[in-house]
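Let me give you the structure first, and then I'll get to my questions.
Every protein chain of the complex appears in place save one, which is left out.
Chain lettering (A and B) follows the sequence in which the chains are written, and residue indices restart at 1 in each chain.
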Amino acid sequence: MTAEDQPLLRVRGLEKVFPVKKGIMRRTVAQVRAVDGVSFDVGKGEILGLVGESGSGKSTTGRLILRLIEPTAGSVELEGQDVRALRGEELRKTRRDMQMVFQDPYSSLDPLATVADVVGEPFQVHFKMTRKERDNKVVELLEQVGMGSHHLRRFPAAFSGGQRQRIAVARALALEPKLIIADEPVSALDMSTQSQVVNLLLDLQERLGVAFLFIAHDLSIVHHASRRIAVMYLGAIVEVGDAEEVYARPRHPYSEALISAIPVPDPQAERDRTRIVLKGDPPSPLNPPSGCRYHTRCAYAMEICNTVDPEPTPTVNGGTVSCHLHTSGPMLNGRPISQSLRNTSG
Amino acid sequence: MTDWEAPDTGVDPFVTSGDDRRLDATTEIERGTEGLWTPSSLLTHDDVPSHVGFWKRFRRNKVATVAAIYLILLILAAIFAKQIIPQNPNYQNLLQINMRPSTAHWFGQDDLGRDVFARIIYGARISLEASFLAVALALVVAIPLGLFAGYAAGAADMVLMRISDAIQVIPALVLALVITGILGPSTTNVAFALAVVFAPGFVRLIRGQVVSVREESYVEASRSIGAKPLFIIRKRILHNVASPLIVQAAVTFGFALLAEASLSFLGLGAQEPTASWGTMLTRAFGQVYQAGWLLWIPGGAIAITVLAFNLVGDGLRDALGTETRGA
Partner (left out) sequence: MTDVTPPGDPAPLLSVTDLSVGFKGHTETVTVVDHVSFSLRAGETLGIVGESGSGKTVSSLALLGLLPASARVTGSAKFDGRELVGMPPRKLRDVRGNDISVIFQEPMTSLDPAFTVGNQLSEAYRNHRGGSRRKALDRAAEMLRLVGIPEPQRRLGEYPHSFSGGMRQRVMIAMALICSPKLLIADEPTTALDVTIQSQILELLKSLQAELGMAMIFVTHDLGVVASVCDAVSVMYAGQVIEESPIDEFFSHPLHPYSAGLLDSMPQSVAKGERLRMIAGTVPPPSRFPVGCRFHPRCKYVVEACTTTPPELDSVEGDRKVRCIRHAELTLEVAK
C-alpha cells in the first residue's frame, strides 16, 4: 500500500478482554474476549458498515477505536498515527478527528443542557470562544443537520427521537472530524424518522467527505448506506466485502443466515422463501467454542471446524471470509454459498 | 415519573395484585423506548424547559407549599428579628412570671417574666443558624469528596466509603454529643459536630448518583469529544446530581434543627440567657409543674419546623424527580 492510498483508519488485531471479577477481593474469575483480533480499514470518506448481533463486540470495537475503552492488544492508526500511543493533550487533539454518534438519543443528550450547550460543548472543550461566537457556530451546525436556529435554547425533552439524533449528529460534526463512528444511530428511532437520519448521514458523507463506521444490527439499512460491510460474530469479523456482494452473495454461512433472517416487506416473497432459522442461541463470549466460533450453529459445519479457527481468505474486490468451506471445503473457488453448496449438497 | 403528572400512573391495582404475574409487564409501557407508547410521550414535545415546570409541579402539592411558606416566614422573622421585636428577648419582668398568653404577650411569659414570643423568634435565629451552618459545612466537604469518589472509583472510592461507613456506624446524636463534649458547648461547635455527622450521608448519596450518571451515554459523549474529567463533572454530572441532593439537604436541615435543639436541651449548645429553642425547652422543663404549657411552645415550634422541612423535602422530591429522568 502506498502513502497516497493509505486508509484513513487502519485497525489491526484489535482485542479487548474484560475480566470478570467476583467477591470482595475482586478476584478475576474469568475473562470475556469481547473483541478478539479485529482488523479492518476505513478509507477516506468511506462508509463501512459493521454488522453483528448483540454480544458480537461491534459496539465495543467502536469504543476501542476512540479509546473510550482501552484496548488490550492491537493497533489503531488514524492517518498513519498510532492512536494507542497518544497521551493527554495529543489524545484530546486526535479525538477531534474522530467523533461518535450514540445509539440512544434519549440518553446521549444531557437532559438539563440546552441545545446550545450540547452542540456547543466541543467548542467549550477545545477552544476559547465567547458565548456569542459559540452560538453562531451552533446555529450553522443545526442548519447542516436541517434544524432551525430557534431551537437553540430548548431542552432535549422538547424534541422527538429523530430531532435528538440530529442534534447529536450536529455535536459530532462540530469539530470537523474525519471519521464518525455511528453506533446504531437509527435503531432507537421510529421508522419514518430512520430514513431521515440515514439520508442525513449520506448527505454529510457526500458534502463534507466524512468517513463513517456505521455500526448496526440491521443489515438492510447497513447494506443500503455502506460501500463495504464487515460482519462480526462473537468478537471477530467473519466476512468483509463490497456491500452489494455480501448482501446478494454472502460467502460466510453466518452472513447468509443473518441476511435470510431479515423479514422483507413483501408477503409473497415471505411465503415463498425458505428462511434459514439458526439453531439455538449465540454461545457465551465467556466460553467461546473451539475452532471456528460459529461451528456450533453452522448448518455446514465440518470436522475441521471443531478444532481449527479459520484464517481470512480473499474473495472478490478485496473482500475476505473466514470459513473452512472456502479453504478446505466444497467452495474452494470462493463461490458464494447460495450458488455452490446449496445446489450440490442440497 | 415524567412530565405526565397523574399520581396514579402506576399500573392499575388489580394488575399488580400478584396473582397474574406476567401482566405486571404493563409497567413496561412506562419505560419509554420510541417503539412504545408512554404516558410521557404525551407531553414531551412541550417547549417548556423542565425547570420552568418545577414551580408549577411544586405548587400543585398544597401541603408542601404551605410548609414552604411557613419556613420562608420563619426565616424572614429570624433574619429581621430586631426589626420585628425591638425589645430585648432577655428583658426580665419578675413581676409577671409564668404568665399565660395574652394580647400583650402572644405566647405568654416564662419563669423570669421574659416574653416567650420574642424568645421564640430570636431562638429561631440561633436554631436556624446552627442548622444552616451544619448542613452547609457538611455539603462543602461532601460535594467534592462524593464527586471524587464516584467519578474516580477504584481505591480512593473504597477508602472513602469505608471511612463513611465507620462514621455512620455510630448513632448520629451520640456522635454529635461526643464531639460537642470534646469541643465544649457552643452553637458553632454543635454545628461543626452535626456537619461531621451529616457529611458521610451526603458523600454516599452524591457518590451513588455520580456512579449512575457516569454510565449515561451523554457522559460518554463528552468523553468522546475530548472533555477533561473536571469539565465533565462540572458541566454534566453536577447538575444531574443536584436534585436528590437538594431534597436530602432539606430533610437533613430538619434533622439538624432537631439535633441542635436536643444538644441545647442537654446544655451543649447555646447557653442561657441566649434564647434558643433547645434552651427554652430546658428552662420550661424546670417549670413543668408550675406552667406546663411553657413546654408546648418551643416543643411545638421544633416539631412544626422539623415537619415543615420534611414536607418541603417531599415536595421537592416529587417536583424535581421528573427532571433527571427527562423524557
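The working rule: a residue touches a chain if its C-beta (ideal position, glycine included) is under 8 Å from a C-beta of that chain, and two chains touch if they have at least 3 such contacts.
Nothing here was measured: the structure is a model prediction, and the numbers come from that model.
Participant: Specify the residue from the set A:30, A:85 or A:264 that touches the hidden chain.
Facilitator: Per the contact definition at the top, the residue touching the missing chain is A:264.
Participant: Among A:163, A:296 or A:320, which one touches the chain that has been omitted from the display?
Facilitator: A:163
Participant: Among A:97, A:244 or A:309, which residue is in contact with the omitted chain in the full complex?
Facilitator: In the complete complex, the chain left out is touched by residue A:244.
Participant: Which of A:130, A:192 or A:287 touches the chain that is not shown?
Facilitator: Only one of A:130, A:192 or A:287 touches the chain omitted from view, namely A:192.
Participant: Take the complete complex as the reference. Which residues in chain A touch the chain that isn't displayed?
Facilitator: Touching the missing chain: residues 53-54, 160-163, 190-196, 198-199, 202-203, 217-221, 223-224, 243-244, 257-258, 260-271, 275, 277-278, 281-282.
Please note the rule applied: only the chains that are shown with their structure count from here on.
Participant: Flag every residue of chain A that touches chain B in the complex, lowest number first.
Facilitator: Touch residues, chain A against chain B: 66, 68, 91-93, 95-96, 99-100, 102-104, 106-114, 117, 121-122, 124-126, 153-161, 168, 171, 175, 188-190.
Participant: Enumerate the contact residues on chain B facing chain A in the complex.
Facilitator: Of all residues in chain B, those touching chain A are 3, 32-35, 44-51, 216-218, 220-228, 231, 235-236, 239-240, 323-327.
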